[in-house]
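Every protein chain but one is kept in place in this view of the complex.
For reference, chains read A and B in written order, and residue numbers begin at 1 within each chain.
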Amino acid sequence: MNDSILEIKDLKISFGSGENKAAAVRGINLDVRRGEIHSLVGESGSGKTVTSTCVLGLLPEPPAIIESGSIRYKDLELLSLSAEARRKTRGKEIAMVFQEPSKYLNPALKVGEQITEMLKLHHGMNSSQSEKRAMEILDLVGLGDNNRVLSSYPHELSGGMKQRVMIGIAICCDPSLLIADEPTTALDVTLQLQILKLIMKLRRQLNMGILFISHDLAVVHDISDRVSVIYAGLIVETGSREDIFSSPRHPYTRLLLASIPDAAKRGKKLTAISGRVPDAEHFPSGCAFHPRCPLAEEHCSEQQPAMESLGGSQSAACFCLSKEWTE
Amino acid sequence: MSSFIEIVDLVKSFKGRGFSNGEKIFTAVDRVNLNIEKNTIFGLVGESGCGKTTLSRSLLFLDPPTSGEINIGGIDLGKLSRRKLRTFRRKVQIVFQDPNSALNPKMSIENSIKEGLNNIGYEKSRINDRVDELLGLVGITPAHKSRFPHEFSGGQKQRIVIARALSVEPDFLILDEPVSNLDVSIQAQIINLLLELKDKLSLTFLFISHDLNLVSYLSDRIAVMYKGKIVETAPAEIIMERPVHPYTLKLFSSVPGISPIDDEAGEEIFHVEEQGYSEGLPDGRVYHLADSKLAPEMLEIAEGHFVACYNEK
Partner (left out) sequence: MNFLLFVFKRLLRLVLTVLIISTIIFFVIRVIPGDPALVIAGVDASEEEIAAVRAKIGTDVPIGQQYISWLGDIARFDFGESMISGESVNKLIFERFPLTITLAFMGIILGIIIAIPLGVLSAVRRWSFWDYLGMVFSQIGMAVPSFWLAIILLLIFAVRFPLFPLFGVGSLKHLILPALSLGFARAAVILRLTRAAMVEELSKEYVITARAKGLTETMVKYKHALRNALIPVVTITGIQFGYMLGGAIIIEQVFSLPGLGRLFLYGIYQRDFTLVQGGVVFIAVVFSLVNFLVDVLYSVINPRIRIS
């Protein structure tokens, strides 16, 4: 039954050494199945980007130290692969789409070149084969009518076109796992919808598993199959889209959802979470959310709660799950 | 009956630069008319390049507009002498998106705020108290006033920026994406603070954001901007429930968080610049004319609800 493409088990990553050691990721468990979109939701400093960078194998070690844990891609244990073997999985098996295409595309190389070089490297294609395939890829991402794109430089394209190119680059070698790190955050809302639709369409057509990283709960709501919420280096809640949005259980998730403004809340004061988002050097003891949590009890600052299954696919890590309360 | 802020036929154009567009004129703000009532929040939405930022900068009158009038409290800014304009500037303040670039990293936050107070000739003996008062107003411990920006979190920095904007006792605050750079869990704090301050100090807000959910939560009235022109303006609830202009429809239907995306559904078409499209308009009117050098008319199709359209002739 295991159609998991990605399985992260108890991943622990820290930075620095000695007194300045900061644990950025403190034991993450996450899996992504073939054909599903699993969103990882978190704010700055939560460890979501460190995690995704680690899956790709681009975490610079030092200063990062992978303390323990496992990252399995299909039946490969990524953390025990050599650097060269790891490199071979990038682009070919695991691909990534980044946030700002104008920064993440090479300004001095033509778009076509940035696609064909991958096809030549990973699939051993020659020039004409790779060009043909590159055109098919552009067609897949919605840039098919424009035959100038291949020979254009990134700065000659619009923002939306650039992001489609980024996606094209990511999928051109048929990866099974796609990591999308805030791919639409820098885009206008109408463009965002188009790109999200594209990602979902490609997921369906290529049967990829997608790890979607975002801080935007509205977007996550619209595209996810499963959602995991990460706070201070740990997953605090995970479940299906319905679980998380209709019946969130962890106080952080609930408060976060309650604090997001929308038209329905007009006239009412927004539920705000007090305090600030902690950074890796100063994660609070015990349950990291306790300084900001309305339910906090004494033992919350002493012990870290373990993930408790709540039935179905939902689990949350909190000592006060059985308490009744309103935001 | 005049509104607190009246923008009449505002135009702001820029000359193209470089050898490839030497003579081209780019009109960022194209004959914009807006009225903002006192003590209300006016939301301005639009996508990048629509001119909303240029519009907000024009309101500060740092660059005189190409043409048109900006009236604040009945006074035409264009008619003020330079000296009077300087004093008048106090009434309009702006809070930007990035608190890091708004605060001088080499100045303690105390000095940052004092700068504004000194500029308006605030009584020297009372400046320190005023700084404490302002910091307290925005939720920053006055004891921390000698600290520097980098010692504060993003949300705190934005609070400090707000405190500084309020130091000169403005009537009108322009907020240009004030929470976009902040973490989600902090945004609500700042929004609540802004609302509290608005009531306490009787402020008027122009709130610019790309986050339609946020704007629809906050605003009393909303205007939608597209390619330098206002295409629709109405009370917030109305524009959310019964938008009329095709661009507004397109914009609001893209807002995430309502329903899961169905990627197999066909592309919805919105007729934004379609010739002759007139759905929702009375006879003889269309949304788009090929020769849009003409100014559209703001037709009042319902109480307080205006849509830009052209007379089809």
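Everything below uses one rule, namely that a residue touches a chain if its C-beta (ideal position, glycine included) is under 8 Å from a C-beta of that chain, and two chains touch if they have at least 3 such contacts.
Every value quoted in this text rests on a predicted model; they were computed, and no experiment measured them.
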Residue among A:Glu7, A:Glu117, A:Asp279 or A:Glu327 that touches the chain left out of view: A:Glu117
Listed residues A:Ser14, A:Thr51, A:Thr89 or A:Gln194, member touching the removed chain: A:Thr89
Chain not shown: contacting residue from A:Asn106, A:Asn147 or A:Gln303: A:Asn106
Hidden partner interface residues of subunit A, rising order: 56, 58, 87-92, 95-96, 98, 100, 103-109, 117-118, 121-122, 153, 155-156, 166, 169
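Note that only the chains that are shown with their structure count from here on.
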Distance from subunit B to subunit A - Cα centre to Cα centre, in angstrom: 32
Complex contacts: residues of subunit B adjacent to subunit A: 47-48, 153-156, 183-189, 191-192, 195, 210, 212-214, 216-218, 236-237, 240, 250-251, 254-261, 263-264
Complex interface listing, subunit A residues touching subunit B: 43-44, 159, 188-193, 196-198, 200-201, 204, 215-219, 221-223, 241, 255-256, 259-263, 265-266, 269-274, 276-277, 292
